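The next block holds one structure in the form of structure tokens; read it before the comments.
After this line comes chain A, so read on.
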Amino acid sequence: MLDTLKQPKRGVVPPASREQYVEAFNWMLLARTVEEKLASLWRAGKISGGVYLGKGQEAISAALGIMLKPGDIFGPLIRDQAGRLAFGEPLIDVFRVHFGSRTGLSRGRDGNVHRGDPRRGYHAMISHLGSLISVVIGALVARRFQGDITAIGATTIGDGGTSTGAFHEALNMAAVEKLPLVVVVVNNQYAYSTPNHRQFACTDLVERAIGYGIEGHSLDGTDLRECLEVLGQATERARSGHGPQMVVGNCLRLTGHGEHDDAFYMDKSLSYTRLGRDCLKVAENYLQEHQWADEALLENWRKNAKEQVEDAVVNAQHEPLADPNSETWCPYATQRIAAALSVR
Partner candidate 1 sequence: MPKVPIIMPQLGESIAEATVVRLTVKVGDQIESDQEVIEVETNKAVMSVTTPCEGLLESFTAEVNETYPVGSTLGYIEASVEDAERLNATEPPAIAWPYSGPGFDEAPADQSVSSDESASNTLEIPVGQNGAAYQSPRLRARLQELGIHPNDAAIVPGSGMAGRVTVRDFEAYMEELSRLPSKKASPMRLAVADSMRRSWTRPLATLGVSISLEPILVHRKTLIPSPGPALYLAKALAIALSEYPQSAGRLVGEKIVLPASIDIGVAVEVEDGVIVPVFANLDKQPLAELPSQYKKFLQAAKEKRLPDEAKRPAIASVTNFGTLGVRWATPIPLPNETLIVGLGYGEKRPFWDETAGCFVPRLEADLTISFDHRVIDGGQSGRLVRRIMELLAAPETL
Partner candidate 2 sequence: MTITYLEAIREAQEKALRDDERVYIYGQDVGAFGGAFKATKNLAKEFPGRVLDAPISEDAMVGSAIGAAIEGMRPIIEMQFADFSAVAINQIVNQAATLYWRTQVACPITIRLPSGGNPGSGPFHSQCLESLYSHFPGLVVMTPATVEDAYTMLLEAVEIDDPVIFCEHKYLYNRLKSDLLPETGLPCDTARVARFGRDVTIVTYSAMVHEALAAADQLRKEDIEAEIIDLRCVKPFDLRTVLSSVARTARLLCVGESWPWGGVNSEVITSVVTHGFLLLDAPPQRINSKDTPIPFHPNLWGVHKPSSQVIAAAARRLCEW
């Protein structure tokens, strides 16, 4: 790694405890179970539009999610099911939004991963990559105005998203404002079908932290222990006044871009590298090696996750769907503006 990179020494925070590891693992497991169900529902024609999964990225996402505290701000992206759940997203909301339920967070107006509850610091992404980072920045600016100096903000982006102008503008701005922001760049090797070498020309994306004058961290996204350690450290540094933190997590997308994509273009040999490991399997092995869980316990957790997911699906399916007659068709919060436009 470059000498000039402000990469703090590892081990500043204590290694992950059993409790923390198990918690993160269970979010990973639940996320994986949710996404398998979503894929199945999509293939059965029960979900309109797309389904985008985070298989292979659960460790990074879950680790980030559990590092965030109530009152923090989180701007997840498409492959962050684990982090969303860890941050506190009710399981049923996942299915409400995918089904387009009237009671869902977006009432059928936007679907799948475009969900959030901004009032609770849980931001709803739009499809334009990089554009959520500055929104999280603004939320932190507001907190600073309001005298809240304990909260941090975190957001994630992919390798492709780092090529946008919005990414650059936001990281530079966060650095100028010295905000407690953690930007997690998940390099899963492909932006849809475009491989890294057609996306950027630096050796490692974490080098960019130097340019922004912020601290950079790297981690192996297939290793939950490392995810917990590095993200624990990055969030802690952000929280303790060290300014924006950029964390680059390396892994492999173990699925297509979306469920409509068979990923034929991916280099199969990557699957046999360290990057290609399934973080969930790695974590299971780790649990067993450390005797933090045996197969029976794992099976119990799996069963529990499945039951929760099935319950959520059934409950969400009983709810009324988006309905053009009860839809307000009004994008304005100000009543008199809405009224003035409805004259037409």
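Regarding candidate selection, all candidates are chains of the complex that A comes from, given by their letters.
Definition applied: a residue touches a chain if its C-beta (ideal position, glycine included) is under 8 Å from a C-beta of that chain, and two chains touch if they have at least 3 such contacts; residues count from 1.
It should be emphasised that the depicted structure is a prediction, and the values quoted were computed from it without experimental measurement.
**Q** Can you pick out the candidate among 1 or 2 that touches chain A in this complex?
**A** Selected candidate: 2.
**Q** Contact residues on chain A for candidate 2 in the complex?
**A** Residue list for chain A touching candidate 2: 73, 105-106, 109-110, 114, 116-119, 123-124, 126-128, 131-143, 145-146, 165-166, 169-170, 172-173, 176, 331-334, 336-337, 340-341, 343-344.
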